[in-house]
Structure formats: structure tokens, C-alpha cells
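Below is one structure, written out as C-alpha cells, with a few remarks after it.
Missing here: one protein chain of the complex. Every other protein chain is in place.
== chain A ==
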């Protein structure tokens, strides 16, 4: 049964919308397969605007891997802006893929990658435009399996009602495994309909099917337990970990959009996982252990990716890129290789203590020496002990001073506000730190032409971290501290004008907190917000705190819980958390001990270089730390 392209119906709408190019597809390295050539068809969605979604590594990797399978195809779909949404509704054009403009509902699987919870309302828009019932229980065999992945899927409970399934962790191998289950089921003539397909997926232990689990509550509203409601469904669902990144050198052929996107470069993950142990960092907890990609694979990927794409910048991605055991050799090798070719290198996520100036010099050799960014996260030494971000003031001042004296003029410093145990004095310490940075910079350079920007946002406690039990700071306190910090910075005659200040106010963090640590009762809030017009909650011009609070009051009116209960309430050690049955490999007792250590300002070292601290990650998942050095070097390429 061929599926027709919707493009001829979409095209007349495009002159009437902003940036129509984002909807037409045709990106370099995109793939369009014949519909009938494949038996397993995936629509991959990034639930945000095209300009944010297209560069997403997760989607690009899965898109390429699935399209390499002979009987499988994958196309992409993104959130459409409200101007096009309105036209699609009035003209009856359903949610489409950008590759061949096929209707999303015709696919077997709609895989949605959630980097952040703020994409939940966009999921509902896409389902509704696609003609797929919002609630999983209302779907028929004519609807795709709606499958969530990405970091937010480590607690999918707030959107459990809208999902058929969720997958935790690295997607490469499990996406192939799911394709195989779907292929077999279809080859057998779809026995038992979508319920049996979901059962087959659930029984592998690697796919979470929310409707096969019941949540029971205590009379006071806390969760009593989460249990399978049928036999053959495992009581715990585990995350997936790809162990050898050299075997999965994706993306090989990066998508090159015509539209402008947020990252205009070829990005290569140089390792996955991080064991620095920053307690606020969900990514660092759920992606353990550290698995490095080897210097030679990185070199090959950069070479092929640049040739395939024509990009003029390479980004070396990871959670803390300067921590790669051979980062110096990688930087030097790449800088040598692309000398004189106007190819820039960038290294996002650099720790102050791992940074060294030789590295920075290599990275800026073929490009601009614009700005450096560091994330001390906490303003006071005590605060940094609480969050286990072991960066001393001396480290920071020394690093920044060296950077200024080597020609950098601008340094950005990232912080969080509202961290556990935080007091006003901890936030005001940021002002002192920034002033010391400028003072030291002026002394080192003899120039007043240096700047420092303080960037700060509200902290949100996340599942599967030691802070999962913590009370989130209320937005009034966060906003007051942010104002006081602003006054302390601006009011300083000597240094104030050299220090920039950027902040995110506390209200959006409360909504993010509700969605991050919410349970199944939060689904009605999300739905109410969406029905009231909530879209693109990650965009300040679309986000409405009042809309969320009004919807929450209405939707939770019959419940024993409210927004404060989910956000600013500290949890007891043995309270059942909504995600306890979803296993990220972390030992619950270790997390609790780390939470207690945090409160007592006790730090924990990185297990890459010190003995194991028994977080549970490796033994539970059967994994181990994979780091170099390999001792190899990048060979020069012949550059024309």
C-alpha cells in the first residue's frame, strides 16, 4: 500500500509561514527510500523546532543506522511552528516527515527523542496533527508505536499516558533490536495486534511499556509501589549502554540543512559518560561508565564528515571534552591536519581544572580566539563541595589569568542558583569571584580591555542523581538571589563595567522541576496546558508560567498533591520515587549516601583515576570504564 506525499498539499501553505525552508527537506545526506522497499518504518521526531532538532546527534545517528538496515527505513519529523500548525489544521494537512513528506501516522514506530521535558507539549501537537490518539489506550492497530528516548525518558512517567513505550540509554543497538521485533511480528501477520507487539518488546527487559505497570498510592499521595500488571513483564527495566564507540562511528554522513540551525558544524562525540560525579548532573549519572572513542576513529570521522558535509567547523562533543585521555594529541593532530584550510575546532564543555593553555592554543590556531567558557556552577567553595564540582578558586583564577595573558579577551562563567543548602552568601560569592577574575586579568595583561560574563540559571533536581531527594528552591528565593547578585555586580565601581550578567528567572525551573520529577498524575497537567494552547515551552516567548500553574491547579484539584509537592518538597530516604523501577545502573544506597555526603560538604573523586566508589553502574550493566591512552597519533592527510 503506497503512501502518497503530502508535499503538494503543504506547498501552497509555505509562502504564508516564517522560514518555509525548514519544512521542505532535501538536506544533503538525507535518505528517501521507497515505501514498499521497507517493512519496518520509523518516523524519528525531535520535539522542537527544526533549527534545534536537525543538528541533534541522537536523531542523526539513529536515522543513519536505521536507514542502513535493508528492510528498515527512517524519516524525520520536527515540531511545526504555530503559524504552520494553524494552516495545517484549517487545510487538513497532517503531521509529515520532512524527508518524503509522508504522513506520520502511516509509520510503524514514532520515535521521539526528549533531551528536555520542555518538549512534552510539542509531542501532543504532533500526535494530534498526525491523527494519532493522544492517549496510548485509545490507539488502534492503525497507529504507530509511540516510543520515547533521550535523557528525559529516564523518567517518562509524566508522559506515560501518551507513550506506548520508552527506552533508556544509548539507542544504537536497541533501535536495531526493536526493528527486528517489529519485522518478525509483521512477517507473522501481526498476531495479537499492537498489544502483542508491545508485549514482545516489554518481555526483552530493554523496553519500558508503561501500560503494563500499575502505580499504587499511599493514602497521603506518595507512591506505594509500581508493579507489572501481567506476567512476562519484568519488574525493572534497564538502560542500554554501547560499549565500543569505535564500532559505532556515527554520524558518518552528517545531515547538512539548507535552513540555518543552532549548530552549524560537524560534531563528533569523543567519549560518552562522565564520572566526575557532579551531583546535580543527570547526564553524568545516567551515562556511566566513561567510554572513549579512540584518537584514530575520531580522526577518521572528522576527515570523512568534513568531506561529506562541507562544514568549516568541527565540534568535539562529550560531557567534559578536555577529559579525553588523549585530548592533547587529538587537538594537535587536527590543528596540524587542517592548518591553512580555514577549518575551526571547538571544544564545548571544558572543565577549569582539565583546561590547559596549550590545548586552547591548538584549538584556536586555525580559527578565532573569541571567548572561553567555564562552568564553576557554584559561587562559594562550600557550594562547590556540596555539588562535588571540585574546582578551587585558585584553579579558576590561574586558568583565567593564563587565558587573558594569552590573548583571550572574554571569559564566560556559568553558575546555578537554588542548589541544595544554598544561602544568599553562596550566590553573592559569585560576585567576588568575578571581580577577582577581572582584577587578576588586568594585572596579568596590564590592560583594562578584558571582560567576564556571569551566566546563571535556576537549579532543577533530576531523577537518578543524588539530588533526586532534594527540595527544589522556590522561584521567589531564586529570583531574589539573582537580583541581589545583579546589584552586587553592577554596583561595583571598580569592576562592574567589565562584568556582564545574564540570568534565567526561577519560574521556568519550577515547571521543569514538575516535569522532571513528576509521576503519572502530571500527565493531566501537561494535557491541560496543551489544550490551553501551550507550545514550545523551551522558548521564553512561548512559555507561560501562569498557564502551567492554572492548568496544574485545575488538573490536580482532585488529587492530594500539587506543584509544591512535586518541586519544593524534600523526599524521605525510602519514599518510592516514580522512576525507581527504571534502572540506570546506579545503586540507590550509593545515591543516598552521596546525597548525605553532599549535605555534609564531603567530596568524591573521579573513579577513572581513583578506586571505585561503588555507584553500581558497571556491575549492574556489565560494563567497565574504557579509556586510553592508545599512544597513537593522527597522520597528516594530503590537503589540496
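Here is the rule we use: contacts are C-beta pairs under 8 Å (C-beta built on N, C-alpha and C of every residue); 3 or more make two chains touch, one makes a residue touch a chain; residues count from 1.
The criterion applied here is as follows: contacts and distances are computed from a predicted model.
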item: The complex's invisible chain, by UniProt name, from "Radical SAM protein", "FIST-like protein", "Ribose transport system permease protein" or "Cytochrome"; value: "Radical SAM protein"
item: Sole residue of A:140, A:229 or A:342 that reaches the chain not shown, by the stated touch rule; value: A:342
item: Among A:24, A:86, A:199 or A:283, the residue in touch with the chain that has been omitted; value: A:24
item: Touching the absent chain when the full complex is considered, from A:307, A:448 or A:483; value: A:307
item: Touch residues of chain A, complete complex, unshown partner; value: 7-9, 11-12, 14-16, 19-21, 23-28, 256, 258-260, 264, 306-312, 342, 368, 640
